[in-house]
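With one protein chain withheld, the remaining protein chains of the complex are depicted in position.
We just call them A, B and C in the order they show up, numbering each chain from 1.
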Amino acid sequence: MLTAELLASSLRMAVPILLTAIGAVYTERAGVVNIGLEGMMIVGSFWASVGAYFYGPFVGILFAMLAGAFLALIHSVTTVTFGVNQVVSGVALNILAYGASRFLSLVIFGKATTSHHVSGFKPIDVPILSDIPFLKLLFTDISPIVITALILVPISKYIIDNTVFGLRLRAVGENPLAADTLGINVFAMRYAGVIISGMLAGIAGAYLTMEHTGMYVEGMTQGKGYIAMAAMIFGNWTPTGTLWASLLFGFAEALSLRAGEGSIIPYQFIKMIPYLLTLAVLTGIVKKATPPAASGEAYNRSNG
Amino acid sequence: MEEAVVLKNITKRFPGIVANDRINLQIQKGEIHAIVGENGAGKSTLMKILAGLYQPDEGEIYIFGKKERISSPNKAIELKIGMVHQHFMLIDRFTVLENIILGAEKKKGVAIDKKTCRQTIKKLLDLYNFNLDLDAKLENISVGHAQRVEIIKVLYRGADILVLDEPTAVLAPQEVDELFVNLRRLKEEGKTIIFISHKLDEVLNIADNITVLRRGKAVGTVSADSVTKEELAKMMVGKPVLMKLDKAAAEKSDVKLSLHNIVMKGNGGKNSLNGVSLEVCGGEIYGIVGVEGNGQKELAEAIIGLRQDYQGEIKVCGKPIHGLSIKQIRDSGVAFIPEDRHRQGLVLPMKVWENSILGFHRKDKFKKGMFIDIKKAEEFTLNNVKEFSIMISSIHQEIEGLSGGNQQKVILSRELSQEPEVILAAQPTRGLDIGAMEFVHRQLLQKRQEGKAVLLISADLEEVLSLADRVGVIFDGEIVAEFAPEEKTLEDIGVYMLGAHRKAGESA
Amino acid sequence: MKKDYNYKILALKIAAPVIAMILAALISSLIILAIDKNPLQVFYTMFKFSFSRLDSIAIIFFNATPLIFSALAVSIGFKMGLFNIGIEGQYLIGTFLAALVGFSLKGLPAIIHLPLVIAAGMVGGMLWSFIPIFLKVKRGVHEVISTIMLNYVAYSLIHYLIADVFRDKHQSLIEGLGSVLVRTPKLAESALIPKMHGFFALFGVELPKHVYLNWFFPIGILLAIGIYYLVLYTPFGYELRAVGHNPEASKIAGIKPDIVYLKGFLLSGAVAGLVGLSDLLGYFKYMDMDFPQGYGFDGIAVALIAQNNPFGIIASAMLFGFLKRGSEGIQALLKVPMDTIVILQSLMIIFIVVITKIINDYVKRLEKKEAA
Partner (left out) sequence: GQKAEPPKEEKEQQEQKPEEKKIKVGLVYDIGGRGDLSFNDSAYAGLKRAEQEFGLEVTDLEPSSGGEDREQLLRLLAEDGYDLIFGVGFMFTDHIAKVAEEFPDVKFGLIDGAVEDIDSSSNISCLLFKEHEGSFLVGAAAALKSKNGKVGFIGGMKSPLIERFEYGYLAGAKYVNPAIETFSDYVGTTGEAFKDPVKAKELALKQIKAGTDVIYHASGASGVGMLEAAAANKVWAIGVDSDQSLTATDEQKPYILTSMLKRVDNSVYETIKDFIEGRFEGGYRVFGLDDDGVGYAVNDFNKDLISDIQPKLEELKEKVVNGEIKVPADKNEYEEFLKTLK
């Protein structure tokens, strides 16, 4: 069952989850819960089609990032500046993203549910890896975005663990008051975290549109934004952990596609795996989850 | 000689209270300047203003002669002012190193230059021969070490003016001594140190000059070697409190509350309660004094049933209560006035009348069928409001809007109106103005007349001495001495509180 | 002085949603202009179409019905400071259990069958709300994440049950052509909820045949009133609010927060279990793969706009019902895509939460000034 082909499929399925989940790590480590990731993926997938259709893949990515960032900016303003409930804001943004994308698609492409065909980046081979027999299938003509996503893991791990930015990001997520007393701009850090998450979610959407199917189709994110949150939790709020979790979830999805007629467990149950695993993690059955201490709490100095 | 800090007419108001009232203060460069005052005197507030956390409503600040607006913590750091907060500002999940450098990281490109940081810190550690494991996660180190981290944090930022807010409140005596050695060395280095405390011996020991705050006002600055502890105490508390007089004799009845050898684990291996035994009779006020964090909180929580993880036996009116729910304990006749009224005593967004039946809302007298009998509850509240002369616009007002004193009165009225046999009062007057304070005191005395048992836990020595029939000094989770108030002077008690010759005197 | 300052607060609290709606409407107008339509004409048509016709008004009530239940369920969570984002899953499970009881039991008198079906719905909702609250109380799992996960588990589970287990195999094809629905068998007549036509007829109001307004609407209203009194005037409701605002103080006062959370969440789940029943028992008469989804999230919005006030919830559910009906109108009559209304709704939510927050903070400052 565990063929290279299955792994390749798992990887493709994992990438959008991974990109968004890494974003989730940034926003959550900064202490802001971002349920709106699903919506940010949606606008990403749509705007990528616009950018790519009129100006080519690079603009596609750019548009996707900007769109995601824009939604994230709204989330920051409402939750960080005004301190409204982070979940509420996220929920509202998801509805907005859905409606706005359908509407704009109608205006721009003349149909609410699909864009025109767009073409993505040229697939590439990863130098060394693509020569290794077993990995060949995994690393020959794959999307540059896949590679970007994988590279982002160590980079993000480095940023979060070893850079000034990362340290301060984690600080405002753990104890904003303490960070504040040390002259760290809590709001700025949180804005940064949220907006990074928006950009990455946007890229994830772009990946679906440009690289995977060559077309934007309404609802093509299929709730991957939520799975990404699950992956982030399952990965224990760490980039590396998120990688493992995303691959695991991607694997589950790839598996569910192969559980056709004949399989013993109905594929609906295989579809549940990511969610059940996440619950298990949160419950401490698999391993103890340790969310950032101040995650989900608005900060304003007077209550400090 | 140059003045490091000059405060002119600093005023800071909080809802219902003037925390700092036109405070003037001069601090010379290179001195250790102590600020003393009772709880709620306004010490922390004043220092938070200096650290840029609060903005004063009025007044001017001069740092090294220059007029400054300390608009933010950043500004304070620029001005080389560093503060060690009463409640530590540390991040549990960070390492010691990360905690120290946070916000003042030495960079190599975008990355943190951990190596240079480490060296810089090592230098400081050696200079003041602190020992600290820089790679330990903060959640795993002791309070004493955490405090060192805070101090190093400040030095690492090159602060010349150090503010330490009640640094000793959490320290064991020998740790206190170490701290003092370090402070003296810092002074030699030419640093200016502002040292906050309400412990007189300490202050006299370490400080050059002492400023006394009382109820938000600066009542004077004296030099340490020209003042005695008595004089200081007098300045702190103000003129001897009147109500001492109308404390009529009440005849003690039988034991209503008894604790037998209570032991409770604390964090860091050592017990927070270490075999506490005491008895409170009806018609008696038993006062517990001690340095904060010596087990007062735990004691109260054990009695009210908030914590069950203790050995030993607690009896209320002869009945053991270990394992009973909080509700059951309350029903068995225990009233509780918690030390933090906002967090533990009230539901701020709810109405006055709702708060005044909190915990008793299921009592039959407040029920009509399946509903709460609003009418009864309102009558009840209005009655309390009259009896306790609570100042409110309406009992349908959210209790948030009330001043601290009136909020405390609501709690008091609620707890005392249920005819309790045992009254457990923790810091009942913290942060109250004199009027409210006197009122609370009179209420407690009245209950005493009525033959109830009152256990009064307070950090306010004067309060305890003026109210209690018997006083127990708690240190390290033990009652180290027990005596009648008139038997001991302030300094004797201070000595017990600091744990020197424990079990001295006619101990329990 | 105190008095009129209380009125001021009241005024502010009411102002919040109004301002939000105006802002949202303004932005939506820009959107409408973008597709060169006339906003005024669009809004006018929405109102005219919705309120100048008997059936529209009844349909607005019908549209509002599920939202009333789901918003009430959400608000119960909010009251105790918990976020039940799992209404979605809870009503799917509830609806399915109701359907199951509806089509598997036969020959019962309606007087017994209908109550059974409704009870089944509530049980289903409670079942699905028990898991997250149990995990929270016992294992400290945050309810937002767990309920989101459980929503997805519910989707898959329901799809499995409908497609593979209880699928109606007895739908006839004509000449073996056309197609049949992937759905449960039709529910027994005795399980269905009666329409309200007869009732309105008593007042000489003849509802058109195609209106599906049924007795779940009045049930929803009664429930709202019930919950209003429960929350404000019963010891349990009192505890809900106390724990919601300050668990620690409540605990010290002798209330057990965990018990309150448990009871409250189960209640919320039970109400959530009713969300889908108006559609199931009053319209579709079977549950299929495309059973309406999203009532849970709309309910959050409705509850927010109403600031969790049960009567406000009825009003804002009506508002959403109107927006839905209106969007059908402008789509059919002016060819304006319904998505403009979706956008309008989401903007409204965002503005509401922000403005409400600002106003509440301002009110707090007012009160502190009062005190100082």
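The rule is simple: a contact is a pair of C-beta atoms (placed from the backbone, for glycine too) under 8 Å apart; a residue touches a chain by one contact, two chains touch by 3 or more.
Keep in mind that this is a model prediction, so the values were computed, not measured.
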item	value
Partner chains on view for the chain not depicted	A, C
Touch criterion as defined above, residue of C:L33, C:V180 or C:I259 at the omitted chain	C:V180
Per the touch definition above, residue among C:T234, C:N309 or C:Q331 touching the missing chain	C:Q331
Identified contact with the non-displayed chain, of A:V59, A:L73 or A:I108	A:I108
Where the missing chain touches chain C, by residue	35-36, 59, 159, 163, 172-182, 209-210, 279, 283, 289-294, 324, 327-329, 331-333, 335, 337-338
Residue numbers in chain A that touch the chain omitted from display	5, 9, 12-13, 53-54, 105-114, 116-117, 119, 123, 208, 212-215, 217-220, 222, 254, 257-258, 260-261, 268
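Just so it is clear, only the chains that are shown with their structure count from here on.
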item	value
Selected interface, B-C versus A-C, where C-beta contact pairs are more numerous	A-C
Gap in Å, rounded to a whole number, between the CA centres of chain C and chain B	48
Whole-Å gap separating chain A and chain C, where each centre is the average of the chain's CA atoms	29
Residue numbers of chain B (touch at least two other chains)	none
Residues within chain A bordering two or more other chains	none
List of chain A residues in touch with chain B within their complex	158-159, 162-165, 167-168, 170-171, 174-175, 177-184, 290, 293, 301, 304
Sites on chain B touched by chain C in the complex	13-17, 304, 306, 325-327, 330, 336, 338, 343-350, 354, 358-359, 361-362, 367, 370-372, 374, 393-394, 397-398, 400-403
Complex interface listing, chain C residues touching chain B	2-3, 229, 233-235, 238-239, 241-242, 245-246, 248-256, 364, 367-368, 370-372
